[in-house]
Structure formats: C-alpha cells, structure tokens
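Apart from one protein chain that is not included, each protein chain of the complex appears where it belongs.
Each chain gets a letter, A and B, in the order it is written, and its residues are counted from 1.
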Amino acid sequence: MIINHPILGPRDSAEFTYMGDAALLDRPDWQAKDALLQFVDYGYLRDNPAGPHIELWYHEQGDRSFLVVTRDTTTHQISSVKLASDVARGRGRSK
Amino acid sequence: MHNLSATTALGGTEPRTEQRGPITLNEEPGYALASVAARKGGERATVLAIQRIIGAAAPKPNHAAGNTVTAFWTGPEQWMLEAPYDSHETLFAMARAEVKGKASITEQTSGWCRFDLRGVGLGAVLERLCPINMTKFQPGDATRTSIDHLGCFVICRALDHISILGPRSSAASLHHGLLTSMRSAY
Partner (left out) sequence: MSQINRLGGGQIDRTKTLDFKFDGKSYQGHDGDTLASALLANNVRLMGRSFKYHRPRGVLTAGSEEPNAIMELRDGARQEPNTRATTAELFGGLTAKSQNKMGSLRFDFMAINDRFSNFLTAGFYYKTFMWPAAFWEKVYEPIIRKAAGLGSISFEDDPDDYDRGFLHCDLLIIGAGPSGLAAALTAGRAGAQVILADEDYTMGGRLNSERFSLVDQSGADWAAKTVAELTSLPNVRVMARTTILGAFDHGIYGALERVSDHLAVPEVGKPRQILWRIYSKRSLLCAGATERPIAFENNDRPGIMLAGAMRSYANRWAVTAAHNVAIFTNNDDGHKTAADLHAAGVSIAAVVDIRQDAPLSEEYEVIAGGQVVNSNGRLGLTSIEVSLPDGNTRALPCGALGMSGGWNPNIHLTSHHRGHPVWNEKIAAFCPPDNGPAGLSVAGAALGNFTTAEALASGACQANAILKDLGIKQNKVVLPLAEDAPANMTPFWYVKGCSRAWLDQQNDVTVKDVKLSHQENFISVEHLKRYTTLGMGTDQGKTSNMGGLAIMAELTGKTIPEVGTTIFRPPYTPTAIGAFAGRDRGTDFRPTRKTPSHTWAEEQGAVFVEVGMWLRAQWFPQAGETHWRQSVDREVLATRNSVGICDVTTLGKIDVQGADAATFLNKIYCNGFAKLLVGKTRYGLMLREDGIAMDDGTAARLAEDHFVVTTTTANAVSVFRHMEFARQCLWPDLDVQLISTTEAWAQYAVAGPNARKLLKKVVDPEFDLSNDAFSIYGLRQYHCVRWTKSAFV
C-alpha cells in the first residue's frame, strides 16, 4: 500500500508500523466518574468494520510522525491522511 | 589522558573501503552529528539558527542543505547537523549556544554510522536497497527510509555521491547489505 504522507508525499506502507484504531487518540479523562468503565472500553474494545476505518499509522522507519489514515478495509482505498497531532488537537487534546 | 584508540563502527581502526564495478563504498567515521528539535514557540528561531549554523536556509522536508556544516530534515521541526569531526568536534556545544534555548540539541556523534557510495550508476545499487525513486533523487534530496529493516537516512550529495546513515550498532549488517547490492548490480 501507499500512504500519502501529508509532509513527505507518497510512501510505502512498509515504512510504517500499524497502530490500529485511531480511537486510541480519545484517551478518557482519568478523573471522570466512570473512568474505570471508560478505560476498559479504551483499552480492550475495538470496532472491526468492513469498510472505512480510521486508523493510526506510525512512520517508524521515516520521520516518526503518527498519521491518522482513513482506509477502506475491504478495498484498501485510502480516502484521507492527516497528521495525528493535528487530529488530536481537533478533538480537543492539548496538554 | 589515557591511551584510548578509536574504532570505527565496523570495529576496525581504519575505515573500510570497497570497490565493485564503477561504485566505491567508504565507511565515513569522521563526522560529528547533533540533532536539533525546535521547542514549542521556537520554530522560527530554530530555522534562523540553523541558517546561521549552516550558511544556507534550513532544509525543508525531504531535503539537505549547507556546505561544511550541513543539515538534513529528520522530522517535523527536527533536523540533524553534520560536520567534519576534526574541525567541528564541538558541533553539539556550538549548536546549543546558537539556538539559545529555542531548540533542544542532542549529541548524536557516532550514534549513526555513515557509508558513502560514489560512482556513476548509483541508481542500480540504491534500487536494490530501498523504495526511493532514483530517477528523481537529486543533489540536495534527503530522506529516511527502511534498508534491510534498518531506518536509514539517505542523502544525495551529488549525482554520483550518496550518503547512507544507519544505526551504529547495526553497521556491519548495513555494510553487508550495501555490498550485496553492489555485487547484485555490478
């Protein structure tokens, strides 16, 4: 597969490490009342869709960027690639 | 101080040289390295500091720049500085002084082993190593990619001169991979 890196352009997926569902970005607030339940969900439950899947790819053999890649699991068609730090900020993550 | 003798990444006291067809492969131990990572809010200052250090604009992604002291892009807001060790043993300290706290500097000398390939027809060697498009890899281009499972920096110095920087502990494996490609190609 080819992943169109937002900074570096098209790169072979072999340079990346697959990190799974991008839901990993949404780490729960550890002080929330139902933190335990939220962390169980965060730690162990993943969707396994046949179709578009938002996932994390780590450019481990490249520039070490984490990318959020939207990939159709049935066709491997990639519809969007973004820097994970940008996506994380967009989802309200900061410090 | 003490009678210490330096060894190269390949374990010898002299750098190794190999020749196959039109291509030479040299172990290049004589370079000081320091990485530069901009701090939050210090991005602009870091770019300017690098410009002062290398005497050229800080290289953009996929690029290298500079003359005696050179820099290549290694990641978002990150660069590696490279200079001859004999004249720039204190590259790390010099860079730290120049960035004035706006960037984090890390000593990397000897953390990476460097091999230089020289000769006409390097494409045939490189295309057996990594997925770089050699028809478009021009002087000043630099990138990091996977070579025999090792994350390596590949820098085009001239059309007939390419440097490959790999993790020092795997220098022998990388050297073996480069030689295998030279033999396969020529």
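The definition used in the following text is that contacts are C-beta pairs under 8 Å (C-beta built on N, C-alpha and C of every residue); 3 or more make two chains touch, one makes a residue touch a chain.
Fair warning: this is a prediction, and the values are worked out from it, not measured in the lab.
Undergrad: Going by the touch rule given at the top, which residues of chain A touch the chain that is not shown?
TA: 1-2, 12, 17, 19, 24-25, 27, 39, 42-44, 56, 58, 60, 64-66, 75-76, 78, 83-86, 88-89, 93-95
Undergrad: In the full complex, which residues of chain B touch the absent chain?
TA: Considering the whole complex, chain B reaches the absent chain at 1-2, 7, 11, 20, 35, 37-41, 78, 104, 106-112, 127-128, 130-136, 148-150, 167-174, 176-177, 180-181, 183-184.
Just so it is clear, only the chains that are shown with their structure count from here on.
Undergrad: How many angstrom between the C-alpha centroids of chain B and chain A?
TA: From the centre of chain A to the centre of chain B is 30 Å.
Undergrad: In the complex, go through chain B and note every residue touching chain A.
TA: These residues of chain B touch chain A: 61-62, 73-76, 78, 131, 143-146, 151.
Undergrad: Under the stated contact criterion, what part of chain A meets chain B in this complex?
TA: It comes out as residues 7-9, 11-12, 14-15, 60-65, 83.
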